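Only one protein chain is missing from this complex, and each of the others stays in its spot.
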Amino acid sequence: MQELVNRAAELLADGSVARVLGWKAGDLPYNPEPAYFKNAEDLEQFVYNGFCGANLSKYMIEASKQSGKTLIFLKPCDTYSFNQLLKEHRVDRDKAWIIGVGCHGKLDIEQIREQGVKGIEQVEEEGDRLKIQTLYGEKELSYQSAMLERCSVCKGKEHKIYDELIGESAETGSGERFGRVEDVEAMSPEAKFAFFRKELSKCIRCNACRNVCPACSCRKCVFDSNQFDSAQKANVDSFEEKMFHIIRAFHVAGRCTDCGECSRVCPQGIPLHLFNRKFIKDIDELYGAYQAGEDTDTKGPLTDFTFEDAEPGIVAERG
Amino acid sequence: MYKIEAKNLNALFQMIAADQELYLPVRSGGQVNFAYWHKDAEVDLETLNSVKSPKDAFFPQSENLYTVKRDAGRMSIEPEELKNQKFVIFGIRPCDVKGVEVLDRVFLVDPLDTYYAARREHGTIVSMACSEPEETCFCKVFGIDCGEPAGDVAVWKVGDEFYWKPVTGKGEALTAKVVSLFDEADETKVEAQKEAVRKIADRLPYSNLSLDGWDGGALEEKFDSILWEELHKPCLACGTCTFVCPTCQCYDIKDYDTGSGVQRYRCWDSCMYSDFTMMAHGNNRTTQMQRFRQRFMHKLVYFPANNDGMYSCVGCGRCVAKCPVSLNIVKVVKAFQDRGGDQ
Amino acid sequence: MSGCTCNKEHRQDTLIPQIGIITDIRQETPDVKTFRVDAPGGGKLFEHLPGQCAMVCVPGVSEGMFSITSSPTNREFQEFSIKQCGILTDYLHSMEAGSEIMVRGPYGNHFPVETELKGRNLLFIAGGIGLAPLRSVINYVIDNRGNYGTIDIVYGSRSADDLVQLKEIQDVWMKTEGVNVHLTVDQEQEGWNGNVGFVPTYLKELGFSNDKTALVCGPPIMIKFVLAALTEMGFGKDQVYTTLELRMKCGVGKCGRCNIGSKYVCKDGPVFRCDEVDELPDEY
Partner (left out) sequence: MSIEAKHKFKPKIVAFCCNWCSYAGADLAGSSRLGYPADVKIIRVPCSCRVNPMFILRAFEKGADGVILCGCHPGDCHYSTGNYYARRRMTLLFSMLDFLGVENGRTRVEWVSAAEGVKFSTTMNEFVEKVASLGENVRLGDLRCRN
């Protein structure tokens, strides 16, 4: 971490960058927040640890509008989002100084709480163990058991775009990316319906998934527009919650890098990544493997076609 | 005071639910939220805070106000039936009970909100003292004693026993109905538990938070502070904090055309949304900084100004736990505390 | 519960509107129409005081807060002057006389016509559609002429065609004794022989003495410069009243939209004295 701070201070000092976009230590052991740093003094609060899961690439949209370069720290999977934003001309490459930071998987406080940890006072990362001091005694967990879901299907330790790299990364993926999707696909229509009914009925329409999503960068979202019937704001009926999530997933289909931020931020723990992965899986199967954010110039699958594409009837045919 | 063993709780719920609705913390899809009790519901009284606050019981996320029908070119208005059945809400934490008191200050003042009032009239609150507060809790800062909940009936969980104490007339009435399941009990164990939980509350990291300087008179100083510009930066403008909050009461009124009539319903809204104050001639809060500031100013300055110094925050800690970018009211108060308003 | 009385009271919940009939629509200017609204059986839907507002709702479209432009002294009906500028107002402008709409109200406070303003010389300053709330006061004052001193009305608009209520201005106000009407338009225009220039400038040219109470309503930018001009002319903050406009939904100070400082514009406003406005955070 100190290496990151030193380099940031250096770049600020020599005027290469006007500000630094990173993570600031929180007031609890697990709640750092995205923040801008303007000088070495600010940087005293800089932190980079297992809880820095927030993907900073979307903040670059605003930072691109400011004068001077912004130093941005990106984890390997964040670089996919950055690339995608670049492809869509939402961020300015010349305004960003990208330091690729190492990542060994990020932690999910909900996973920690799920394991019965209450009253957290201190969290220490020691190799593959987490030592947690709580009001009710000490707990020890394996790092892996407390990781974000997305880290179990890690896209790899390679940064797709950067100016310099600091730190080592490790691939943390051990899970099957489409495992959960396949489980659901194998269910009967009744069971699928019941499963999503249970999950989606938790939705409170707080829009956290949308607002955190690097692909959801429309200036005005269709769900905020009072021009149409779409700004219903609340899930008054079970239809509305399906509508919101299907359409949101559809609008990012072919652009979603599977960064997993939507699932990370959902206050109700809805596995929102299932929708995105379903689209990714279909796209891979029907139109050829495609990873959004892999590069900045290929055409997205929904802005492209071939003459031989499958007919929509294939959905019914594969049963 | 009465007591009942944990293994008999189900019988208690069944008895309460025999002639009225029972609303309590239920685990579904991995999350605990207040929901109607049924015999297969997975009741969870261990989890400290439900994800959504129990304010839904009195102020639902969406509710129909009335329906407009058109018949032979003539409009008619059918108001929605008010809540006319008694219900019990079980297991509300002390902070959330206080949250209901805050909502009362909004909906029960003139002009009365009859939809809310009807629910309040028909609802009996069975509150439950905390036994294991979490690091996100700061109810103590608002003078709430998490060992001594308000409400119509107060309940304490001590080991495998639940202690039950009716507090109000409504509480007595409910107790009379179910007293056959209870044993008489004295308060010794409960008192010990209260002491223990107060000790924990003192040790919580946020319990020393100071609200000095936050009151109805602090408008100008706080409003003009340059800290907002910095504090709001990570804010995503989502509505998580407002929707999990037990006291946020802003709402929107919207229309839904069903094809056979228009339902006018109200639903929670969030001051964090860009269209919150949008009107045809423009928007008086054009930046996220202004919207962010509004939420905290309302809770800590505007609301106390109108309500004899009562804050519209109860320290439940939901926003602390749920904000996607770890922003929250505590960080705001601390920033002012550490650095003064005008730094 | 059978003993419960709330369903009866419920009919009176302030969020539930009444049905009104649009009995007349007057095209005032290219984008302003005045709607006359009666109760279905004739007469007014409710009583109001000058400056109060009401929520006009079209089911399935939207609802919006509009000032009631007719005077309470009008015993037969209420009027709303509405400028076409959004989804709801577009729809209202497409409606015809005889249509039903829903109205709830009245909401908010009012100009203190029976207290502070009584016996005072009054100076009304309006720009464009800003005349709508003031018209209610002006007619109230004219109908109770004996209770007030001199009346000056400064009214300006983009062009002569955009002057609202011109007929009433010419036929009634100009002909009432002790009422001086000063009209102005922003730009030179054929057929206009009155004053040309913005309201604040014209106000300074007219140069009123500060023994009056001013009531100001118009676009925010006009209000800003009018206030400056009035201060220059020696008016105290407590001698000037204006109205604020913020997004409103409930009308009863609960939904939180029009919250500004510790005030709710729908309940504590829309009429504010300028020294009260100064106490509000700068967010309107």
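All chains are identified by letter, namely A, B and C, in their written order; residue positions are counted from 1 within each chain.
The criterion applied here is as follows: a contact is a pair of C-beta atoms (placed from the backbone, for glycine too) under 8 Å apart; a residue touches a chain by one contact, two chains touch by 3 or more.
All values derive from a computational prediction rather than experimental measurement.
Colleague: Considering the entire complex, write down the shown chains that touch the omitted one.
Modeller: Answer for the hidden chain's contacts among shown chains: A, B.
Colleague: Which of B:Asn208, B:Thr258 or B:Thr287 touches the chain that is not shown?
Modeller: Counting the whole complex, the residue in contact with the absent chain is B:Thr258.
Colleague: Of A:Ala35, A:Cys213 or A:Val236, which one is in contact with the hidden chain?
Modeller: Of the candidates A:Ala35, A:Cys213 or A:Val236, A:Val236 is in touch with the missing chain.
Colleague: Quick one: say which of A:Ile99, A:Ala249, A:Cys266 or A:Ala292 touches the chain that got left out.
Modeller: A:Ala249
Colleague: Considering the entire assembly, which residues of chain B contact the chain that has been omitted?
Modeller: Touch set of chain B with respect to the missing chain: 256, 258-260, 263.
Colleague: Contact with the hidden chain only, please: which chain A residues?
Modeller: 181, 184-185, 187, 189-196, 222, 229-230, 236-240, 242-243, 246-247, 249-250, 253, 275, 278-279, 282-283, 286-287, 301-303, 305-307, 309-316
What we mean here is this: only the chains that are shown with their structure count from here on.
Colleague: Taking each chain's centre as the mean of its Cα atoms, which chain lies farthest from chain C?
Modeller: Centroid comparison gives A as the farthest chain from chain C.
Colleague: What is the distance in Å between the mean C-alpha positions of chain A and chain B?
Modeller: Comparing mean C-alpha positions, chain B is 30 Å from chain A.
Colleague: Please tell me the distance, in whole Å, between the geometric centres of chain A and chain C computed from their C-alpha atoms.
Modeller: 50
Colleague: Scan chain C for residues touching two or more other chains and write them down.
Modeller: Each of 62, 87 in chain C touches at least two other chains.
Colleague: Residues of chain A touching 2+ other chains?
Modeller: In chain A, 226 touch at least two other chains.
Colleague: Could you please specify the touching residues of chain B with respect to chain C in the complex?
Modeller: 65-66, 68, 74-77, 79, 81-82, 84-86, 106-107, 111, 113-115, 117-118, 121-122, 216, 219-220, 223, 249-253, 255, 257, 262, 264, 266, 269, 271, 276-281, 283-285, 290, 294, 297-298, 301-303, 305-306
Colleague: Enumerate the contact residues on chain A facing chain B in the complex.
Modeller: That would be residues 26-28, 31-36, 54, 59, 109, 118-121, 134-136, 198-199, 201-202, 204-208, 210-212, 224, 226, 229, 231-236, 264-265, 267-270 of chain A.
Colleague: Please output the residues of chain C touching chain B within their complex, sorted ascending.
Modeller: By the definition above, chain C touches chain B via 1, 4, 6-7, 9-17, 19, 57, 59-64, 85-89, 100, 102, 245-247, 249-250, 252, 254-262, 279, 281, 283-284.
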